[in-house]
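First up is the structure itself, then whatever we jot down about it.
Just one protein chain is left out here, and the rest sit where they should.
Here the chain labels run A, B and C in written order, and each chain numbers its own residues starting at 1.
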Amino acid sequence: MRYNALNVIKQALTGHKDWTPAWRDPAPKPHYDFVVVGGGGHGLATAYYLARIFNKSSVAVLEKGWIGGGNVGRNTTIIRSNYLLDGNEPFYEFSMKLWEGLEQDFNFNAMVSQRGVLNLCHTDAQRDAYRRRGNAMRLNGVDGELLDTAGVRKMAPFLNFDSARFPIKGGLFQKRGGTVRHDAVAWGYARGADSRGVDIIQNCEVTGFRIERGKCLGVETTRGYIGAGKVGVAVAGSSGQVMAKAGMRLPIESHVLQAFVSEGLKPIIPGVITYGAGHFYVSQSDKGGLVFGGDIDGYNSYAQRGNLPVLEDVCEGGMSLMPMIGRAKLLRMWGGIMDMSMDGSPIIDKTGIDGLFFNGGWCYGGFKATPASGWVFAHLLATDQPHETATAYRFDRFRHGRMIDEKGMGAQPNLH
Amino acid sequence: MPSLSALTPLGAAHPKTNQIGTITLTEVTDRALASLTCRNASMPAFSAAASSMGLTLPQAGHWANGKQSAIWTGVDQWLIDAPYGPDLGQDLKSVFGDSASITEQTDAWARFDVSGAARVDLLERLCPAPSRRMTPGMATRSTIEHIGCLLICDADRFRLMCARSYAGSLHHAIFTVAHSLW
Amino acid sequence: MSRVLGGLIDRNKPIQFQFNGKTYGGFAGDTLASALLANDVRLMGRSFKYHRPRGPLTAGSEEPNALVTLGTGVYAEPNARATVAELYEGLSARSQNHIGSLSFDLMAINDVLSPFFAAGFYYKTFMWPKAFWEKLYEPVIRHAAGLGKLSGLPDPDAYEKGYLHCDLLIIGAGPAGLAAALTAGRAGADVILADEDFELGGRLNSETYALGDQSGSAWAIGVLAELASLPNVRVMARTTIYGAFDHGIFGALEQNIGGKVRQTLWRIYTKRSLLCAGATERPIAFANNDRPGIMLGSALRSYANRWAALPARDIAIFTNNDEGHRTARDLRALGANITAVIDSRLDAPKSTDYPIHAGAVVTDSAGRLGLRSVTVQLATGETRQIAAGALGVSGGWNPNLHLTCHQRGRPIWNADLASFVPNTAPVGMLVAGAANGQMTAVLADGMDKALQIMTDLGIVAKAISLPVAEETPVRLTPLFHVPGKGRAWLDQQNDVTVKDVKLAHQEGYISVEHLKRYTTLGMATDQGKTSNIGGLAVMAEMTGKSIPDTGTTIFRPPYTPVSIAAFAGRSAGRDFRPTRLTPSHHWAAEQGAVFVEVGMWLRAQWFPRAGETTWRQSVDREVLATRKSVGICDVTTLGKIDVQGRDAARFLDRVYANGFAKLAVGKVRYGLMLREDGMVMDDGTTARLAEDHFITTTTTANAVSVFRHMEFCRQCLWPDLDVQLMSITESWAQYSVAGPNARALLQRIVDAEHDISNNAFPYMACGQITVCGGLRARLFRISFSGELAFEIAVPTRYGDALMRRMVEVGAEFDAVVYGTEALGVMRIEKGHVAGNELNGTTTALTLGMGAMVSKSKDSIGAVLSTREGMTAPDGLALVGFRPVNPSDSFAAGSHLMAKHGAVNAANDQGYVTSLCYSPHLGHVIGLGLIKNGAARHGEVMRAVNPVQNTETLVEVVSPHFIDPKGERLRA
Partner (left out) sequence: MIINHPLLGPRDAAEFVYLGDANLMARPDWQAENAADLFYEYLYLRDNPAGLHRELWYHEQGDRSWLVVTRNTVTHEITDVTLARAQRQVQS
């Protein structure tokens, strides 16, 4: 049944009897033209666009647990396209444009909310860097505004302007940035893909790749062998683990990123705000919780939980920037596993193995990329050619010295 | 004698003392410091030189008292603490010669001594080091409000040392917490 | 007043407090909730979605309903649980989440419209027309969001952090925790006993059963007195252990009463821990089970026994186990009229004191703002209305195993208790008593676990004598909800009903995580402490699987919500990070210098003089005076590293791209340090004081990371090299003295025996000298400004005096002191790169120093700097820019476009890294990076700055704007 106001009203009056499962629970078939490994946001989006844009009818998504259980299910929900480098900015803007029409496209309200993303700067050098970035955005046709202190004060008068250790000198504002209800993204893509014939198979872990003479023929799973014309892996967080089954070492480390949410509060913070002199960013959800985070813990981890130093560091930043949140209480904290790549940018590429494709290395920026990542990966799988916005996301860029290093931190994943 | 006058780490002509409740907080400026590191494969000569000047070199996590005391700061490395003199580094170099790398550090550090019955209650609210379990002769690095410190346990006091440029912030941190105890 | 006899409140200490503006009386020892109930106030809040009237469900920290805003103005704390808010004189609380009064909430219309607000309704609508989401739908939704309200003003209170170390942390001071603490305490172990409550004893304070010949609470008092006498035991009341982190580290939050600090956040380092957190009773869902007055049976006992408060005279009990009967006995003893005990079990115990309905269930309730009666379906199928102002519901106990899950431990199902019990716990943690599903002999369990831990730690411990407890084993027939037509609440705060779970199942949200996320079950401020199991049970019914096969929910920190300010402690506001002061800081402050934050440092940015109204006037004057005569600048913040050892030169040869082995003693050389990926990491000068002694300088920003990197090289790559490193940044006050009269000025400072003439002390010389009558000093003839310049260093304590002396003797030369702005102007004029150019994406080649990367030796970064992407002929290269029209300005961060053609990313040629007004040249100048830059000198380009809507014609020039041949600095 289509989701719209009329049906919601009709069902409300008749006891909600006719709603059907948002996606089926099919048994795996012996063979698909396309097997997408990973039922997270990126995998589900890939399957959705394979069906929706490239008209592929034989597509399966294999998920080892429950769909949307990876980073799409635990993140701070921010979307933005305020990147600096040519290799990145067109891609993230492509993603932003897809967000802007996504809900109508897949018929699921994911609460895309463009309340703005404000990055604060605290030194002249930082302001120069933001100007360079803002200009790069504008040259790519993306909205961006450079604010001075007065402009920031007007937008967020509750920030600490009067007794700050690192005074606010201005900010880079992207009005079209904002937040999205993260779980709904996974569910919306799943429902949209399912309705176009994609088999979404949960509790089906890929245990190996069947590779013969340099070609990937299919995947071994906990539910048996599944043959595939092409296999696309989109399991960020576990990329190293999964690709190791195909004998690959990656320019990626897995790290833990923590995120935090407060109790529900009446709305007080308008959009997304990031602190430029500490590790803190925050937005307020439609339920009223302050959703905030900071830096990764900094050590390799698959434990899906972090430790106190980062939590305290984040709250110190928060209390330094907006001391009005002191009496708000932290309700829940969690950790997600990040594919931290060697230059802070993702990889969407063929592998050295025929028929095996890879999508990963999203660092902690994968959520905002979900629609574009799915689209361009579907493009690569369907056409064997990289999408025009993703031509730089190649494995060999490290070999050839063409890194896409937004922060200039070099080959140390925990610094990106 | 140079014709210039010195300032304390807190920026005054004379060291500062604060009495807060039972806590006494004292800025100490009459000591000279130098780091002393044994060079590769030079331990015999290095030890002999140390003995010749009556210097006891303690194990990791400790310091040894004396006219010139030594605080363990790293592998084969100690911070030597002596009465103030113009160039402790040079004095040590003349004893240790090629067996050691020596760096004059007198003005690299600020030192605050904390004494009084509540000193452990204070330190528990300042730094992660197990101050309640420390006994005289123990010394460790720790952090206080993001400031790297040396924490040295003496019979009736703790000595807290930090890089000199942080002196004001460290003093502020100790002073504020001490006040909150009363 | 529904205050009865007894209890642990102190009737000698009456307290006045306010709720919603009305004044009430209570006693010391009350919570806000107990005092309100004792004043016959049952209605304390509204639910999140449907704005249903609510009173307390519990008497503890698991409370979903009775949330209030505590305090007023800047002191207002939203979402405080009335059930744990310790009453104090003058406490003022307000209810939350209503429009109009608490008893007449306009938003309660949502309750009438509830069919439209079923689980996930918002995912299915509000999509058309598209623009309406942001203009209409979302603002309406956001308007309804949240419960309490922040004041919007800075939190005025102080918070602090502290650190404790112990052998054993015992979490929970109930019977098991007290027995364990006494056992370990007597054995001499360092013990911390922490409990969230202000009155220690746990359930002992709420129950009437005896321990030996005394009441439970009296026994607790005795044990606590002994613990207080043990110097090795620290008892911490009002202290919540909110999280179990790696390797035995626990987070604790202590509420301070009456001190200068509102809360203390403790980090506790433990060798072992023992979780004695007890258990939480769970409700049974039935239609309209959320009315004020309906609460857990154990909560009713707490209010009655501990706080001497009865929420009503007529009280009914609904139970699936024997606990309900205990409740009935306790309340009756205090004078309550037990109108019925409704026991779902056919074999319910019997009593002559009050009616018992065996095999019966409660199917509905009535009462607009508080419970009036319940509808009971008897075993016969017949229904009956029973009057009750309160209903005690006992659905069984859930062990408080939360902390065992904080490191992803998954509990297992215990069929006897019909609940989850701990399976694995964090390393070093044991669980005792009810938290472990052990509902009887909890004292012995606490003692035994403590003994086990002592043995483990090698501490000799003895058994303690324990009182005999009257207790009975659990007898329970699982019942999680009563089937029926009405809405039966599972998660009361978030308004998740049995129907919502059924709808989630119908729509395929079956995995427990999907269930939670789709319905918001367990996502409220209580994190599902009383609701998760009920939700799982309903889902299990729908799927036909057992509860454990349906799923488990695990818990994440914090155990209960912790204020954000507590996590920050004192590191907030201006004290967010420490401040480093330079040796000349006090002098500069006296001069009225404007300071700027540079990392942790405060540096003088410029020194305004009388009559100067803009910063540019000050900076221009400082630059011009320096270039004309002499200027002084505090450069102490640059990192300085003492590099000593027999292999120091070889070491530097490998760390820097260019060579140092052949640097003569008494000479300085500029060094370029690369990362292993070939990008420039840092730059600075290195002086050779002796064959085996160098001093290396780093940029201010990279001082720490370069030292770390050099230690990595020393310890991890080349431990065979004899080299020792020591930071000497803080040991020396270092000043740059620059300008044609620099030498003349210094000659008035440097002691006469040191010849610093151009011949004796040429460009790039260095030496150890004395100044001002014998003070040891170091002198380096290096220049960042392009002028004849020196850097002079003296022991830091003399830095202030040296600055004053130089200013004094410099007067005859009209010497100025300049700040970081003038420093920046002069380095741009000279074409020296700095932080803006060393941005981590530039190579030696980019910066015009490709030739410095030696190919004849091993050095970090040399190999990978030759990759094709980093050596392409059209790569970015450093150039200078000047405006074609000298009166034009442009901005750092502008991008460069060819003179003609579209302004877009495809035509982007590079960007401006640094920019300043050059008073020397009389116009703005810039440095920047453009493609194939070296070949483009003379080209006119557009510096575009769309974010500020400017576009300026600039000419590409050499980055060296003054003295390109370097004659001045050699003068």
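The definition used in the following text is that a residue touches a chain if its C-beta (ideal position, glycine included) is under 8 Å from a C-beta of that chain, and two chains touch if they have at least 3 such contacts.
Computed from a predicted structure; not experimentally measured.
The residue touching the chain not shown here, chosen from A:Ser254, A:Ser283, A:Thr351 or A:Thr370, is A:Ser254. Only one of the listed residues, C:Ala862, C:Ala877, C:Leu896 or C:Ile962, touches the absent chain: C:Ala862. Per the touch definition above, the residue from B:Arg31, B:Arg141, B:Arg157 or B:His179 contacting the chain not shown is B:Arg141.
The residue from C:Ala131, C:Cys716, C:Ala752 or C:Ala851 that touches the chain not shown here is C:Cys716. When the omitted chain is restored, the residue from C:Lys545, C:Lys662, C:Arg708 or C:Lys899 that touches it is C:Arg708.
Residues of chain A in contact with the chain left out of this view: 238, 240-241, 244, 249-254, 298-303, 307-309, 342, 398-399, 411-414. The chain not displayed touches chain C at residues 245-249, 269, 407, 427, 676-677, 704, 708, 711-712, 715-717, 719-720, 858, 862-864, 866-867. Of the residues in chain B, those that touch the hidden partner chain are 60-61, 73-75, 77, 128, 140-143, 148.
Throughout what follows, only the chains that are shown with their structure count from here on.
The touch graph of these protein chains is an open line.
Averaged C-alpha coordinates give centres for chain A and chain B that are 49 Å from one another. If you average the CA atoms of chain A and of chain C, the two centres end up 22 Å from each other. Not a single residue in chain A touches at least two other chains.
Residue positions of chain B touching 2 or more other chains: none.
Of all residues in chain A, only 3-5, 7-9, 11-13, 15-16, 19-23, 25, 65-66, 68-69, 73, 86, 89-90, 101, 103-104, 107-115, 122-123, 125, 127-136, 138-141, 144-146, 158, 160, 163-167, 172, 181, 183-184, 187-188, 202, 262-268, 277-278, 284-290, 303-305, 307-308, 311-312, 314-320, 323-334, 397, 399-403, 405, 407-411 touch chain C in the complex they form.
Per the touch definition, chain C reaches chain A in the complex via residues 48, 75-79, 115-116, 118, 121-128, 130, 133-134, 138, 141-143, 145-155, 157, 159, 161, 243, 245-246, 249, 251, 265, 267, 406-408, 499, 503, 506-509, 511, 513-514, 517-518, 520, 524-525, 527, 556-558, 561-569, 571-577, 579, 596-598, 675-679, 681, 835-836, 839-841, 864, 867-871, 891-895, 903-905, 908, 911-915, 944-948. Of all residues in chain C, only 158, 160-165, 259-261, 264, 267, 269, 570-571, 575, 577-583, 585-586, 600-601, 636, 642, 644-646, 692, 720-722, 724, 726-732, 770-776, 794-802, 805 touch chain B in the complex they form.
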